[in-house]
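Read through the structure below, which is laid out as structure tokens, and then see the notes.
Every protein chain of the complex appears in place save one, which is left out.
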Amino acid sequence: MTTPRFPLPVLGSSAPVDPPAVELPDEASFAPGRTPGSEHGYGRSYWRSVEEQLHGDAALPGRDQEFPPGAFDAPKGFARRDFLQLMGASVALAGLTACTEKPVEKILAYTKTPEGMVPGNPFHYATALVQDGIGLGVLSTSWEGRPVKVEGNPTHPVSRGSTGPQVQAELACLYDPFRARVLKERGAGRSWRGFREAMRGRAGALEKDGGARLRFLSGPSSSPLIGSLRQAIAQRFPKARFHAWSATPRDSVYDGTALAFGRPLEPHYLVEKADVLVSLDADFLEARNDTVDLNLGFANRREPHHPRGLNRLYVVEPRFSITGGMADHRLKLRSADMEGFALSLAAELGKTLPGLSGFRSPAPLGGEAAKFVAAVGKDLASKRGAALVIPGERQTALTHAVAHAINAALGAIGTTVTFTEPAVLDTSTGRSSWQALVDDLRAGKVDTLVITAWNPVFTAPGDVDLPTLLAKVPNAVYLGLHDDETSRVVNWFLPAAHPFESWGDARSREGTVSIVQPLIQPLFGGISEAELLGAFLADEAKPYDRLKALHAAHAKTDFDSEWEVWLSNGVVPGTASAAVTPSLQGDRVRTAAGQARPAPAGLELDLVHDYKILDGRYSLNSWLQELPDPITKVTWDNVAQVGPGLAKKMGVANGDLLLLTVSGRSVEVPAWVQPGHSDDAVTVSFGYGRRQNTLGVKDADEPVVVGHDVYPLRTAAAPWFATGLELKKTGRKYTICTTQVHNVTEGRPIALMQSVEEFEKHPEAPDVRPPVKLGNKELEGSALPSVQPAIDYSKQQYKWAMSVDMSRCTGCSACVMACQAENNIPVVGKYQVGRGREMQWIRMDRYYSGPAESPEMVTQPMFCQHCETAPCEYVCPVNATVHSDEGLNDMVYNRCIGTRYCSNNCPYKVRHFNYLHWTQDKTQVEKMLMNPDVTVRARGVMEKCTYCVQRIERTRIVARIENRAIGDGELKTACQQVCPTNALTFGSLHDPKTQVSQRHADPRRFDVLHELNTRPRTVYLTKIKNPNPELG
Amino acid sequence: MPLFPRWTNTVSRLSGVLLLALPAVAIAGLMIVVRSTWGTKQERDIVQPIEFDHRHHVGDEGIDCRYCHYTVEKSPYPGLPATTICMSCHAQVWNKSPLLGLVREYYFKDRPIPWNSVHNLPDFVYFNHAIHVNKGVGCVTCHGRVDQMALIQQQAPLSMGWCVSCHRNPEPQLRPVEFITSMTWQPAPGVDREKLGAQLAQQYNVHTRTSCDACHR
Amino acid sequence: MEHAAEHHAAPVGKTFVLARFETGEALVDACYKVREKGFQHIDTHSPYPLHGGDEALGLGRSRVPRIALSGGLTGMFGGYLMMVYMNSVNWPLNVGGRPPHAPPSFIPITFETTVLLASLSIFFGLLALMRLPQPYHAVFESEAFRSAVNDGFWLSVALPPGGDGKDASALLSQLGGREVSTVQEDMR
Partner (left out) sequence: MAAAEHAAAASPADALDSYPLMVGKQDNTTLTGNLLAHVWARPDKGWLLAFAIAMAGSGALVLAITVTLVEGIGAWGNNIPVGWAFDITNFVWWIGIGHAGTLISAILFLFQQRWRTAINRFSEAMTIFAVMCAGLFPLLHTGRPWFAYFMFPYPSTLEMWPQFKSPLIWDVFAVSTYFTVSLLFWYLGLIPDLASLRDASKSPIQRKVYGIFALGWRGSGRHWHNYKVGYLLLAGLSTPLVVSVHTIVSFDFAVSLIPGWHTTIFPPYFVAGAVFSGFAMVMSWMVPARHFLGLKHVITMRHLENMNKIILATGMLVSYGYLMEHWIAWYSGNQFEWFVFFNRATGPYRGVYYLMLFCNVLTPQIFWFKWARTNIPLMFIASIFVNIGMWCERFVIIVTSLHRDFLPAAWDMYYPTWVDITLFLGTIGFFSTLFLLFLKFIPAVAVSEVKELNEELQHRPAPVTVVTGA
């Protein structure tokens, strides 16, 4: 550490001279431990060393030997991410304190301007974020070192610019003021240095018996760095054991391939190439790190213009999933019966395909299912080479193996599905490795247990009492972002560094390595997993050095220059795993299939990871908590989804508290009657039921415990589903707050859906085409005759417009999250949502059609339509919302007096009102999350989608300085940028070649509520379905 | 004996007039105040932690604005000089001067100099220096004769009306970009400012917008 | 007449002769008679307007209607032009694709401003015409005159400067006036 790191002006521990030779006029404002609150103290309260945190200033004199925070950060080229260079802060203030004027504002310049930094212009840094061990390349927009926005990395092969909601919401985790700040030993504060010394001593003792009593429990990881560290540890402690645990294990994927091909492999489904897809409870359209690329592939095939036409999707599942919502045909089936279905499908195909001969279903399927199997089988067989069966992670290894067998027989392997060696280090993150550890714990064989998996005490299956087991471990170490359930039962708790705060690496599903680079110094002096593992090694190398050393191998010519390129591009080229063409071992599958037994009858409990908070790791993330569930639209809660038939039979309505009992363990969960849900199963998502820290939400009477914990119902043996569920009504009610209370269109031509036959008969969207001519006057777009003289936009350079392809939209809600992050949209809390005051500018409307037992779903992102004859504008008494010269519907917050007339008169109800001062009590840490390019709205002000006008203006100014026009695709709105299915397009209508112009000209185009002649600039394209006539 | 003496006639009428006049006067007064230099915070001395004198640096030394405000052409923010920029000269010149004691102190302590901001726009206004400077709006146009200010003062009212007036008719304010930082530039004698402006507007492809979203986001 | 106070060293106030009559009719008749006798500055005082009172006092058409009209016209044009200037001339904005100058939507306010200014001009015009407020008037010098606004019907005759009012008093009592008295304006 000879090279000087970049000390931080407010960092008490970095002040070298005291007393200062010269009395600094504003010394007071630099004093450490200043209470946050005053803008002047902006960004000052959290730079505290441990002792300071514990004993206040009393402990300060001793702080000098303390390793100052950031001491382990890379020496070079790091300064530009020092967010606390307060120029950034003062810039940020611009966004934070809208509508107030302070007498004298301090402006603070850098002492040394980091190279390349232009204050006021954001940087985009490439890094990667990990979900269940699988990394996704992302770009982070940083303002003077504050990351405020996460988007997909266009150069990353899986992301291609898009992400799901969780990855974007990581920011809310980074700036979570309730993150743990203190390294504790049995509750008493310790320093990182102290911990290292303690561990060094311990390691010495452990080394004697080769670390036989040393255990590591980590989450699934694909990081080569972690891998190398584990090897190094294994060398020092040959007998030490590494266990991996995840509440959402992908074991069945690897066990399935192991069963089918002899060794664990990672399947990659090329859905774009498939004409017919069968999903065996595979929710492959949920935009997660491992599936975002599938979204685009699938969506491309939902365009009737695609050269190979529409694909056809069959989904077999117990619940109603995102994928189910996109299906052309759905079959409701218990998870337990999935093996049976797969086998009978194989059997059905076996009639024609020799490869599948000898498969038998353990039990004959029911009428509907049988019909379904026949039709699907026929369809698949007719599309050999372009057919694909995708098994779901929740299903058994056998189901996977059979699916692979079917794919093999259909000639899918190599064409629509390829295989590589798994990118993740741990192919077994569930039962087997878990059980081994638990046995050792029970046997007391463990002296030191290092836990880096997320909160195992919370996610542990109900049949294991982990706290008591951990209590018996003499030296349990836990690394976590929060002081949580696990940290309370271990004797060493280390505050973790967020991925944005530390060096590391990760691999994507198909193997590409991305370097995880820190964008900001650890806000709370967190420690990375690599640092922690490093503590068990003799050498004291820093993660950064290890990383460079590790990846030096990948360099072709000059490592250092290439390294820079990798960092800036976010991917290390040529690291994608090579495809392997495994040979199916059909007989093994057959024999395994032969032992398959018919599933026991009875009600089934289906446990699923949550669409928002996954296994609960995001349960303190207010963005995700408030995000409406893509299907149920429930916020801040998990619910027990029951089918309409079952609900009727039991007389259950939404919000009735149900008692769920499986093999003696029971929990209470509020009921939710879910159209299209199987009547033989109940689906609950886990991860809820944790104490909240009020999440900075305004409303005081918000619940401290959000949702209900269903982990107790889980067993390591059957993590995903179990039959024999008993359901009882408690008779009590529970308040569920949703953003959508009415789920059908009432026959209104709003969200239009048509079958591909109808579409080919008459391509126009049904009954929404406007008169193209009035008399002999050509009417533009969907304009109806009007007495108003039309406004002429032809003089302007641009004519901004948007389009939404409902055929592509899956409703994954990534756009909602992007909008929330980009536009400083506040979180309002459960009860305010219940009162209809949610603020998300994008309302992901979801409509069902057809019978409640087997409905079809349409999702329609609804946001400001920027009507050319906007009804909201002419009713505003103060010109607070008017049209821009380029046709944007401007909302001028500082002019708004809040009559709410505009919202009343908006037929789309896409305006949102600041009923309370949502941003009032934001902590200094949370304020760092604000996008300085967007005004933070005051209380009593209306707001709505602006087409990301701040992006338009920035791009415009750059273009105008360079005296050129903005090119198509150069400018993307936040929602469009992340959309995994490319359902959203934005651009200027003046250029007929832009994607948006073409979509506006698409025959499927229609304007919502066009009969009101609001002339929206945002148009929608009808959803096209491709049903199988046989299933009619 | 009458209820009211005679003088009450005058008093009552006067008070009636006052009753009507007072609100009118009050409102008019307010309007005057908000337009006054006091109301707009114009021409107000704002003491800085360090006695930095633009008269000397700009006037006598003739240092170009962009030497210190180095991002003015590429960023919304003009860029406040980093202490290193001060030290780049003052490591050699005046490196013992007590006047610069604080600068050195801040530099060696690696702490930012807490300047007091002079031009404060409301936080919901997004002014972009780069576009103005690139399109020929000179520093002096809004900031005044900085080279004659001991302490920087706000010269322009910075009211929305003031912004809009220029956005509606920018030509008279334009100058060739090569003179963008000049404090003294005047069109050559005989050149009509209006004509020149129009021609520059043509040349730089200036087209100002008065739509709300130009400044409010 | 207020100015008189300042200039003349010893200003002398106006003198009135007052007389009360039993009924309104009696007052009106008396009014005619007194005028025939050539007294010009006479006035009646009654709790409510008298039938034929105006003719008896020989008053012509009231000026109030013309005041009202001028006020109304000012309001009408002022209001409309104000809106045209603000929304169509000074800063014509594209509000919901509607034309900046939209006569139909300017009608309501035009009407309101018309009524407002008309009413204001009537009210203040009236005060001006009636020289009100005027808390003090010579007639109030008489205590008995207090009945004028309740149940009394009074006639007041202003005397020419210097006139002692004997004849007027005589005439009034002869016409059946009660409580005939002479009051003088108190110049203090």
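Worth pointing out:
Lettered A, B and C in written order, each chain numbered from 1.
As a working rule, contacts are C-beta pairs under 8 Å (C-beta built on N, C-alpha and C of every residue); 3 or more make two chains touch, one makes a residue touch a chain.
This is a predicted model, so every value here is computed, not measured.
The chain not displayed here makes contact, within the full complex, with A, B, C. For the options B:63, B:151 or B:164, the residue in contact with the chain missing from this view is B:164. Taking the complete complex into account, C:149 is the one of C:12, C:73 or C:149 that touches the chain left out. For the chain missing from the display, the contacting residue among A:740, A:995 or A:1028 is A:740, taking the whole complex into account.
Contacts to the hidden chain, counted on chain A, fall at residues 740-748, 750, 832, 835-837, 843, 845-847, 860, 862, 871, 874-879, 882, 895-901, 903-905, 907-909, 911-917, 938-942, 1008-1009, 1012.
Where chain C meets the missing chain, the touching residues are 24, 31, 43-50, 53-54, 56-57, 59, 62-65, 68, 82-83, 86-87, 90-91, 93, 95-96, 98, 102, 105-106, 108-109, 111-113, 115-116, 118-120, 122-123, 125-127, 129-130, 132-137, 139-140, 145-151, 154. Residues 3-4, 9, 12, 27, 31, 34-35, 157, 159-161, 164-165 of chain B touch the missing chain (whole complex, contact as defined above).
Heads up, the rule we're going with is that only the chains that are shown with their structure count from here on.
Chain C has its Cα centroid 81 Å from the Cα centroid of chain A.
Our note on geometry: chain A versus chain B, Cα centroid distance of 45 Å, whole angstroms. Touching of two or more other chains is recorded for no residue of chain B. Looking at chain C, no residue sits in touch with two or more other chains. Chain A meets chain B in the complex at residues 6-7, 9, 14-17, 20-22, 24-26, 29-30, 85-87, 90-91, 93-102, 104-113, 118-121, 882-886, 888, 890, 892-895, 933-935, 946, 949-950, 952-953, 957, 960-961, 963. If you check the complex, the residues on chain B that touch chain A are 46, 49, 71, 74-77, 79-85, 101-102, 105-107, 109-117, 120, 122-124, 126, 128, 130-131, 134-135, 205, 209, 211-214, 216-217. Per the touch definition, chain B reaches chain C in the complex via residues 1-10, 12-13, 16, 210.
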